[in-house]
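Missing here is one protein chain; the remaining ones are kept as they sit in the complex.
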Amino acid sequence: MKDKVNIGVIGTGRMGSVHTRNLIRRIPQANVVAVCDIRLEVAQAVADELGIPRVIRDYHELLADDRVEAVVIAASTNTHAFMMIDAARAGKHIFCEKPLALDLTSIDEALAAVQQAGVKLQVGFQRRFDTNFQRVHERIASGQIGDLCILRITSRDPEPPPMSYVQVSGGLFLDMMIHDFDMARFQMGDVEEVYAAGNVLVAPEIGQAGDVDTAVVTLRFKNGAMGVIDNCRKAVYGYDQRLEVLGSNGAAWVENEMADTIVQADHQGFHSATLPHFFMQRYAEAYVSEMREFVECVAGDKTPPVTGRDGRLAVVLGYAAHKSRQENRPVRLSEIAAV
Amino acid sequence: MKDKVNIGVIGTGRMGSVHTRNLIRRIPQANVVAVCDIRLEVAQAVADELGIPRVIRDYHELLADDRVEAVVIAASTNTHAFMMIDAARAGKHIFCEKPLALDLTSIDEALAAVQQAGVKLQVGFQRRFDTNFQRVHERIASGQIGDLCILRITSRDPEPPPMSYVQVSGGLFLDMMIHDFDMARFQMGDVEEVYAAGNVLVAPEIGQAGDVDTAVVTLRFKNGAMGVIDNCRKAVYGYDQRLEVLGSNGAAWVENEMADTIVQADHQGFHSATLPHFFMQRYAEAYVSEMREFVECVAGDKTPPVTGRDGRLAVVLGYAAHKSRQENRPVRLSEIAAV
Amino acid sequence: MKDKVNIGVIGTGRMGSVHTRNLIRRIPQANVVAVCDIRLEVAQAVADELGIPRVIRDYHELLADDRVEAVVIAASTNTHAFMMIDAARAGKHIFCEKPLALDLTSIDEALAAVQQAGVKLQVGFQRRFDTNFQRVHERIASGQIGDLCILRITSRDPEPPPMSYVQVSGGLFLDMMIHDFDMARFQMGDVEEVYAAGNVLVAPEIGQAGDVDTAVVTLRFKNGAMGVIDNCRKAVYGYDQRLEVLGSNGAAWVENEMADTIVQADHQGFHSATLPHFFMQRYAEAYVSEMREFVECVAGDKTPPVTGRDGRLAVVLGYAAHKSRQENRPVRLSEIAAV
Partner (left out) sequence: MKDKVNIGVIGTGRMGSVHTRNLIRRIPQANVVAVCDIRLEVAQAVADELGIPRVIRDYHELLADDRVEAVVIAASTNTHAFMMIDAARAGKHIFCEKPLALDLTSIDEALAAVQQAGVKLQVGFQRRFDTNFQRVHERIASGQIGDLCILRITSRDPEPPPMSYVQVSGGLFLDMMIHDFDMARFQMGDVEEVYAAGNVLVAPEIGQAGDVDTAVVTLRFKNGAMGVIDNCRKAVYGYDQRLEVLGSNGAAWVENEMADTIVQADHQGFHSATLPHFFMQRYAEAYVSEMREFVECVAGDKTPPVTGRDGRLAVVLGYAAHKSRQENRPVRLSEIAAV
């Protein structure tokens, strides 16, 4: 394995700056040689904070830098696909944020380019690297849970996102539930069919934008097991992230991580704090772990554990759920795309 | 309110004997004047144990007893409807075990007889009387939870029932999930449509009998909220009974009642006991409360809180779920019966 | 084992009426032939409620009834010792409420009479029959916890008792902590020395009566382990009853039994109910179990598990704690009495 991996980061907004900080402060094996953002001043601020030598506006320049072995693509979603293609052609290994793209054609072209170039690709589903979800995955794999029966995922935001985000996000199924679709596949295996119920219950402005704010989606897995995901854009008690698997040998739950471990009692009862409200706080360590994994994959013989196929199938699931809700009928993934 | 209510119990098997014991030992206002069972020796044993003066084989004799003001019908399901009709015509108030019947025509005839006779009818959905579920209901009613968004019910048996029971029970949706359907209506209001996924995953013999052992059912409520119920015939860790409601002001969970409050720690971690395995243990107090409520309704001006309509709609929901699973599409309740 | 045990109850106040109700409603093997109270109308009310044939004012008459095999002594504390002596001489087996007496001389005389008469004696430390505490005891005995190191007992009342009770109760150490002393011995074995700190912090009127309302007591067990008991007369969140044992192989906790299993979440956090406020509710089943055990001991070959020695040592511990607090020094039990 190589001692150091030279990395360039494309897009230094919210996620890109988190990845850059993690690469520099937490992953000694990573060497960030340049950061790139079309908003040059944004990239410059990150570079200044972290002591990064080179700042670039045009990502093509980054790809032309021979020292760069791998890129982290964290620019806006609509750029992911063509950046992946260019990076692959430049022979750079790629970490790409989710979703790979909002249209499947672009995704397929990008994945073809990656395959042709033989570069490594990891998709940014950080929840797979959360200690809790990972351990449940291992216990399923080890047979401790037995034959899988039921999966339940609850994933709720503390409050609706700004409408500016809702309008470009692709909607609840492609923006929010996409993480849960990937988690469902991570724990249970491939999905055959989905049935989605959704409604506007907590944020009328989201309804006016043509989206739903609350949804309950049933999954039928290829292995016969069933699953259900519920999402809501508003849970006033915090960012609610739970998962449960029932199998023939028992069950495993991932409970929420609490903001503190204090229980206070008074004449009204027992009280504890709300959940952390921010996903970056909840998954802070998972973001580090996914990046460490990527760096190790680039440095050595390992294959990235979250593949292009994973990235693509999560989008396919999003479209299937969307179609299911619109037509109010179960939709097979094969109706959306070859899977 | 009257001091005492004279009651006759029809059917002294498992549920009937529980009700009789509760009436005599726990509800001073109740006066059990006779017990009745076509297996006379079964009724006799209960009468001997509890000091009940009269034992009857034919329930018509019980109905002819002028002292009897109210009857508890706990005979086998296929007798419920005609016994209700006879009891109503005899002017007796009626507590009837669930399900009212397995066919809707019989239910409709029975409910018509009850209405015509003007007698009171309470249906045996005891979970509504569980302290936990009741308090959640009250908090929803009081507005503490806000506008309702998502209901989640988990209801799992420790192990599959004997096949002899499976064959006459009406199947998972009418025998097991019927309680959850009623609970869903109790908490959230009326249902418009259901979508049911079901499979044979833990008990192949149940599949051979044409039923499923695991199911995930989505509910669309008339108020726009959504719900999901999951059932499994086998949860090795015990009788799992949980409920969760999310609304615009927050959420409420009913967690499982544990077998004890011991946590034991060793070098492998922290351990607590399995859940109680038997529904009669979990709902022991609820059975007392429902019977107390019925006696108070007969004695005074109160109307039974679990109505014939409730009993009928739970069956309608069971048939809708059954049809949904068979045809793999969402089914509106109005497809099954006028609702 | 005999089919039925004929029992007379002496003292039908709060505890006596609970025992009588349990004997009649919950323990088929028990046959309550008479109840006795110097307040005849109190005994009469209990007899009427439960259908007991004989009501007596003077307990000597009860002891003269040849049918009576065993007595339950639940009259006021200052009568326990001479009633035990009379009952023993009359050849009756004895269940006696705690404390056996407030002076050790009386206790010693009563225990001598019991021994001489060869009757069975069980002392009313009901907590030993609580499922939780019993299971911890069994796990200690089985070696699961390993060599014992530390015991922690927390025992707090929701609010101070009426002053009329405080004045005759013998004080916090003999009235309230006596249960914890017995529990400590039950779990860990005999005690050699105690050190008690106590103060008046929540109920000044208790201080004016010469008692403390809060205390922390260190125990040194003969096996080298150490323990600590804390008591407070006022815990606004309810009747707090916890226990913890640490050993070389791990630990076991008995957590509080909650009033319900509901967790409610809102924008301020997660909330659950206060603890039950009444000891009779918390230990309802333990009171049944201790009485069932006594009846079985009288009926058969079993020896009562809570002995006269246990009753005596709990009082010795109370006096040792009292002396320790007054003199602010550790006090060996042997300073109080031969042990």
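Order of writing sets the labels: A, B and C. Residues in every chain begin at 1.
The criterion applied here is as follows: a residue touches a chain if its C-beta (ideal position, glycine included) is under 8 Å from a C-beta of that chain, and two chains touch if they have at least 3 such contacts.
The structure displayed is predicted, hence computed values, not measured ones.
Visitor: Consider the whole complex, including the chain that is not shown, and state which of C:90, C:104 or C:149 touches that chain.
Guide: The missing chain is touched by C:149.
Visitor: Kindly state which of the options A:135, A:222 or A:302 is in contact with the chain not pictured.
Guide: Of all options in A:135, A:222 or A:302, contact with the hidden chain holds for A:135.
Visitor: For a quick check of understanding: of C:124, C:170 or C:250, which residue touches the chain that isn't displayed?
Guide: C:250
Visitor: Of the residues B:103, B:192, B:266 or B:335, which one touches the chain left out of the display?
Guide: The one listed residue touching the chain not shown is B:266.
Visitor: Decide which residue listed in A:164, A:261 or A:303 touches the omitted chain of the complex.
Guide: Among A:164, A:261 or A:303, only A:261 touches the chain that is not shown.
Visitor: Can you list, in ascending order, the chain C residues touching the missing chain?
Guide: Interface residues of chain C facing the absent chain: 147-150, 152, 154, 156, 195, 197-199, 201-202, 214-216, 218, 220, 224-228, 230, 232, 234-237, 246, 248-251, 328-330.
Visitor: Against the chain that's been left off, what residues of chain B make contact? List them.
Guide: 235-237, 265-274
Visitor: Counting contacts across the full complex, list the positions on chain A that touch the omitted chain.
Guide: Spelled out for chain A, the touching residues are 25, 131-132, 135-136, 139, 144, 249-257, 260-267.
Simple rule for what comes next: only the chains that are shown with their structure count from here on.
Visitor: From the mean C-alpha coordinate of chain A to that of chain B, what's the distance rounded to whole Å?
Guide: Going by mean C-alpha positions, chain A sits 43 Å from chain B.
Visitor: I'd like to verify one number: the distance from the centre of chain A to the centre of chain C, where each centre is the average of its C-alpha atoms, in whole angstrom.
Guide: So the centre of chain A lies 58 Å away from the centre of chain C.
Visitor: Using mean CA coordinates as chain centres, what's the chain B-chain C distance in Å?
Guide: Their C-alpha centroids are separated by 40 Å.
Visitor: On chain A, where are the residues touching two or more other chains?
Guide: Residues 235-237 of chain A touch two or more partner chains.
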